[in-house]
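In this view, the complex is presented without one of its protein chains, the others remaining in place.
Labels for the chains are A and B, by order of writing; each one numbers its residues from 1.
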Amino acid sequence: MIVEAKSAAPPTEDERRLRAPWRSVEIAFWVLAAAAYLLLPHQLPLLAQAAIGGLFALSVDLLLGIAGVMSLGHAAFFGIGGYVAGLLAQSGWGEPLSGLVAAGLVAGGCGFLSSFLVLRGSDLTRLMVTLGISLLVMEAANRMTWLTGGSDGLQGIDVWPIFGVWEFDLYGRTAYVYALGVLFACFLLVRRVVHSPFGLTLRGIKGNPRRMSALGTPVGRRLVGVYTLAAALAGIAGALLTQTTQFVSLDVFGFDKSSEALLAVVLGGAGTLYGAIVGALMLMELETLLARITPEYWQFWIGIAFMAQALYARGGILGFTVRLWTRLRRGVAAPSRTAP
Amino acid sequence: MTPALEMRRLTKSFGGLVVTNNVSLSLAPGERHALIGPNGAGKTTLVNLLTGVLAPSSGEILLHGEHITEKRPYLRARLGLARTFQVNQLFPLLTPLEAVVMAILQRRGIATRWWSGLTRDRAVLDEAWALLERLGLGDCRHEPTRELPYGRQRLLEIALALALQPRVLLLDEPAAGVSETEGRDLFTTLAALPPEVTVLLIDHDMDLVFRFAERITVLVGGAVLVQGPPQQIAADPRVREVYLGAESHG
Partner (left out) sequence: MLTVLFDGIATGALLFLSSVGLSVTLGVMNFVNLAHGVFAMTGGYVAVVLLNRWGVPFLATLPAAFAASAGLGVVVERLFYRKLYDAGALEQVLFTTGLVFAAMAAAAFLMGSQHQIIQLPAFLAGQFHLFKGFDLGVYRLFLIVFCGCVALALQLVLSRTRFGSRLRAAVDNATVANALGINVGRLFAVTFAVGCGLAGLGAALGVEILNLDPSFPLKFLVYFLIVVAAGGTGTISGPLLASLVLGICDVAGKYYVPDIGAFIIYGVMVAMLIWRPHGLFGRRAVR
């Protein structure tokens, strides 16, 4: 089988695969997302929300789909980011971009500190610790009425125009461009990280932490890194929500926020990055649709969707499509591995 | 000369069960040493103690004269102590190329880079490719590991350890479950390791062990029964009794 005369150097094909160059589908995805501005002018507020949900889900995917860390409390960081941006704007500094940065830094800092508590023990312990911490944070926010406005939420959030030029408008045009731009920037970062040596290590940890430490990798420290990054991204997503809706309430900390992000990731296909965004979009559409049909009891059907997903569609929709695609075009690599 | 790897009165017990019993052993740099013993003798446990997967109940471990008894597993790996696992410990979703590149990046200390791509250092890729070729994994280097046949996975298990360019290599039944030809190829590769690499080989195949090793230690019930060059071990009546007698082939 193997030909005798081998070239001394690896084929450039190897390099191409490891480099994970942009593929046409990916470019098409972002072009389409940008085109939605023109194509779906009435949907823009909703699409902005979807982009924010997509960013939050992306941070969960980085954690779950890439590094294999399961969290039931990621909304804690989303909420922290949301309140940081809200409090900044309320106290007179409404500049949006610096608000995002501040939110990301604070949420990332909280993520870093809590990571030492979270990243021990088994999956089950992690699920409970993350859940417990997010409940603690929510309860704290609930008690600190003087700071957070308690159950009424933060009032009087005034966000300045972006770059001092583009005012947030009623039709959600600015909001969509802003949210999509931030999502894209964060996506670039995550994509870079996933296909870097650090990202490869994370995928290795997901696959087999035991072997990773035998290879010389301090597994705990790598996970602290990715947990911090994921928390910062979640914080940015939360800040985006506050800035685009000019409002933030305790809902941002909710257990349903955390679990819906998990669902979005699994729905779209864990570990694929795009899956998280597509999943969040689909979940949002589904919720809007259900809310229109049964305004009070849509949660019932969401619950059913969770259950069906767990039972029948492992690997997610994008995972399924990617598998199909690879099967059709054997030999052409998928953008990254799909979940097992 | 300082031994490459030294165990001093190493003991491990699980509850009341003593699995490693006062083992003292020292391997000279470059030595090819074999560890044999019947099933359940405590060979894998010894490797786990050496690599830090398990903490010993008492005793010390020295690597090139440095105390590593308390060191975490990843630090021992960084000091040049690599192992293979008796039961494959691989990355099901990564390809052999990715897995080996990952190990090499780790060894070179650039695995924390998050801002550059995987191919920035051409040398990493060259090295990974050469290693895979050497182990005959070149033609399947792009298949996800879980889709590889068992024999190939076994080779990858060894490739990952070799990618660390270890100074001391612990091989826990590397040829278990691979075909005879693959096993022979494997030992050709191991025989071609640089002479300064110290190897501790665990295997049940006596022919291979006797051909490969310069010295052999027989472990029975967690304790060292006898130690010496192959001819001496082969001639030792106690070894015949507990080991070679128990196994029908010998």
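Keep in mind that, in the parts below, a contact is a pair of C-beta atoms (placed from the backbone, for glycine too) under 8 Å apart; a residue touches a chain by one contact, two chains touch by 3 or more.
From a predicted model like this one, the values you see are computed outputs, not experimental measurements.
Q: Can you list the shown chains that the omitted chain is in contact with?
A: Hidden chain, whole complex, touched shown chains: A.
Q: Looking at A:Q43, A:Q246, A:T288 or A:Q309, which makes contact with the chain not pictured?
A: A:Q309
Q: Check the options A:E13, A:E139 or A:E167 and report the residue that touches the missing chain.
A: Reading the full complex, the residue touching the unseen chain is A:E139.
Q: Using the document's contact rule, name the residues of chain A that touch the chain not shown here.
A: Counting over the whole complex, chain A touches the hidden chain at residues 64, 70, 72, 117, 120-125, 127-129, 131-133, 135-136, 139-140, 143, 255-256, 259, 262-263, 266, 270, 296-311, 314, 340.
One rule holds for everything that comes next: only the chains that are shown with their structure count from here on.
Q: Taking the mean of the CA coordinates per chain, how far is chain A from chain B in Å?
A: About 40 Å separates the centre of chain A from that of chain B.
Q: Okay, in this complex, where on chain B does chain A touch?
A: The touching residues are 51, 53, 72-75, 77-78, 82-83, 85, 89-94, 97-99, 101-103, 105-107, 110-119, 122, 125-126, 128-129, 133, 136, 138-139, 141-142, 144, 160, 164.
Q: Applying the document's contact rule, which stretches of chain A touch chain B when the two form their complex?
A: Residues of chain A touching chain B: 1-2, 6, 9-10, 14-15, 17-20, 192-193, 195-201, 203-204, 206-208, 210-219, 222, 225, 333, 337-338, 340.
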